[in-house]
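Take a look at the structure set out below.
One protein chain omitted, others in place.
Which chain is which? They are A and B, in the order written, and residues in each are numbered from 1.
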Amino acid sequence: MSTATDTKRAERNAPAGERVADWADGRLGIYTLAKANMRKIFPDHWSFMLGEICLYSFIIIILTGVYLTLFFTPSMNEIVYHGPYVPLQGVRMSEAFASTMEISFEVRGGLLIRQIHHWAALIFIAAMMVHMMRVFFTGAFRKPREVNWLFGFLLLVLGMFTGFTGYSLPDDLLSGTGVRFTQGAILSVPIVGTYISMFLFGGEFPGHDFVGRFYSIHILLLPGIMLALLVGHLILVVYHKHTQYAGPGRTEKNVVGMPLLPVYMAKAGGFFFLVFGIITVVAAIATLNPIWSIGPYRVDQVSTGAQPDWYMGFAEGLIRVMPGWEINAWGHTLALGVFIPLLIFPLVLGAIAVYPFIESWVTGDKREHHILDRPRNAPTRTGFGVAWLTAYFIMLIGGGNDIVATHFNLSINAITWFVRIFFFAGPVLAFIITKRICLGLQRRDREKVLHGRESGIIKRLPHGEFIEVHEPLSQGDLFTLTSHEQYEPIEVGPTVDENGVERKVSLVKKTQAKLSQGFYGEGNQIPKPTAEEYKEITSGHGHH
Amino acid sequence: MKKLSARRRHPLAAVVVLLLALAATGGLYAAFAPADKAQAEETSQSLAIEEGKQLYTVGCASCHGTGGEGTTDGPSLVGVGSAAVDCQVGTGRMPAQQPGAQVPKKKNIYSQAEIDQLAAYVASLGAGPITPTEEQYSPKGADVANGGDLFRTNCAQCHNFTGKGGALTEGKYAPTLVGVSPKHLYEAMQTGPQNMPSFPDGIMGEKEKQDVIAYIETMNDPKKAANPAGFTLGGLGPVTEGLFAWVFGLGALIAAAVWVAAHTAKAKKS
């Protein structure tokens, strides 16, 4: 009885904040939630904040996007412009374009918010790419994080399409040209292409519907899915706990860093404001998509330098450099010049998405991994990643071939041929070179562990020889440089068993063994120093 | 007659005769003078052609032939008109330094008088577009918005939305229109220099050309053009915008991330 009254008195005397929290806890269980998470540890590294840039720019996009919907009219009804921008007065345009002009020239601060929205979108997708590359090159996608890798990949792809639909909304001459391309690409799809085109545009291009339809896709459908994926992505990050780089005291069984409350909260929360502030300043000083100088969309008008936003530049490149193959047979046309790039686009993106599953199959490793790889210690993976980036970058050049041509005094045709050849040759070269560099760096690490660090001190020995003194590494460095894992390549094993009966080895198994040899076989990784090697060198003459 | 002869010794007779003589002389002068002037103009015109021919022989004949008939290195100039000469030489494109995909713009080495002489000579080879007067090319009072619409229909496909230039095939390019004088813009539309198609008056009238020039000026003249949203990044569209987003946008954010995550300076060095 007395305890109950004690509790009551304590409740009455508790500060207001605590009483509110108590109220919430009784209904939402917040104390239990906070117990598990308030002092959650996050490792501190700049590359772990790339994902935060994505998250924050996404939030900025949603905030500014909601503001823009207050003024934007998603309609393709044509009107004659009579606003304050003189060079367009009297020009026919859609209401979508006119309302974007109004946001830019009549709504106070509208131009700024529009620019923040668009700059944040460009940065959002760029940050997702960099974040994905960080995860890729450090092997953070390994078990248990494969699903989260896929979530992230889907966010990237959806981000690209959300960006594309948003970019098309102002119905300006540049974005309209992009939509026209989309329609042409849809037409190239065998059998159903014309039907999809008619349904998407409500009839013939451009019709009067696509802005309204893209609008609901852009502001509701795609961001809704992205928000759900994002929440899932973050829940998994918290649930798995963050990965960490190798180092003294850091193991597969712990996570070392600062607690969420207070340090990480201040840093992450502060970083949101830094990101928002920096993007706002970018929007204040640099023009993005100046629709007033681009003009409203007319199907029969066009400008040179007709590119999509950068994240579609890769697709644009594929389209630009593809030879014009077309098959006409049995009364049908197959526009391979458009349709093949349309197929390669998801294939290239998909290649990076499925890589984690390929690697885990090759290694056969079923354990959890929380310590990150240094890219050099996974030469095949790193080589593949750089090869992929090379293909991507070469296609970006292809997508901007006209701008490259005018600014470097080159011929468009020559650039196109370069891209055609190096889309295939570039990744191969990049793979070989990257792998070599990785192996070289592995050798250097091995050298450092066994012989110490070059101190820069030159010593003369009694017999006149000059040597450079090598300082032994600290225990922490020794551990860091030798703690990475090295897989043994898988052997198919003897083709006959002990009784001399032929053993069946499936093709899958053989492929797995082959790939494993390629990943971890001789010459594909440098054996790290063993304790015996180290002891032999250090116990002897000290240095050599 | 008697009266007249009777007064011929009148003291004022000499004055009258003088006046008459003066009037006659004046009248005769008045009657003959225009003829003289025309003759003089013709002479100066033929002089200009003569001068122009000499300039032509030095600067142009090696490629365009001694009589402007053209060679393998340069097209015939018969019928290109004075406007074409004024445009190509006035912008420094001609005489060309070397053969190539396209003759670039460079510093003009001729005075306007010399260009006029050259133009006169080339015009004398065959009738063609005449160098426009200021009244023809001046964009004063033109319709900028109509100019913009015409620009997007006829010009933007090569010269970009606002005239920043663009690429053509095999290393050729449409040059930037920033800083090109209204006269040269007009002449270029009229004559179609190098690979640019021409837009003669039957296709695009004087008024339309003025509108286009007004639009180009409004978008590019440093005194008139505005870039309300900040740096235009070359006005080239998404390529430079994307580059800016990566280098400066994401670059600044990553720099901030490095600062946030970096270890604070320790009291003592390890």
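Assume a residue touches a chain if its C-beta (ideal position, glycine included) is under 8 Å from a C-beta of that chain, and two chains touch if they have at least 3 such contacts.
Operating definition for what follows: contacts and distances are computed from a predicted model.
Trainee: Name the absent chain as its UniProt record does, using one of the following: "ABC transporter permease", "Lipid-transfer protein", "Cytochrome bc1 complex Rieske iron-sulfur subunit" or "Membrane protein".
Mentor: The missing chain's protein name, per its UniProt entry, is "Cytochrome bc1 complex Rieske iron-sulfur subunit".
Trainee: With respect to the chain omitted from the figure, which of A:Thr69, A:Thr333 or A:Asn409 is a touching residue?
Mentor: Within the whole complex, the residue contacting the unshown chain is A:Thr333.
Trainee: I'm checking contacts with the chain that's been left out. Which of B:Ser76, B:Thr153 or B:Ser181 qualifies?
Mentor: B:Thr153
Trainee: Pick out the residues on chain B that sit against the missing chain.
Mentor: Residues of chain B in touch with the missing chain: 75, 150, 153-154, 157-158, 166, 168-169, 172, 174, 192, 194-200, 202-205, 208, 225-232, 256, 259-260, 262-268, 270.
Criterion: only the chains that are shown with their structure count from here on.
Trainee: Just how far, in Å, is the C-alpha centre of chain B from the one of chain A?
Mentor: The mean C-alpha positions of chain A and chain B differ by 50 Å.
Trainee: Of all residues in chain A, which touch chain B in the complex?
Mentor: 44-50, 52-53, 86-91, 104-105, 111, 115, 119, 122-123, 126-127, 130, 173-174, 267, 270-271, 274-275, 278-279, 282, 284-290, 293-295, 298, 300-311, 313, 400-403, 405-406, 409-414
Trainee: Across the complex, what residues on chain B touch chain A?
Mentor: Chain B residues touching chain A: 101, 143-149, 152-153, 156-162, 164-171, 173-174, 215, 218-219, 227-233, 235-246, 248-250, 252-254, 256-258, 260-263.
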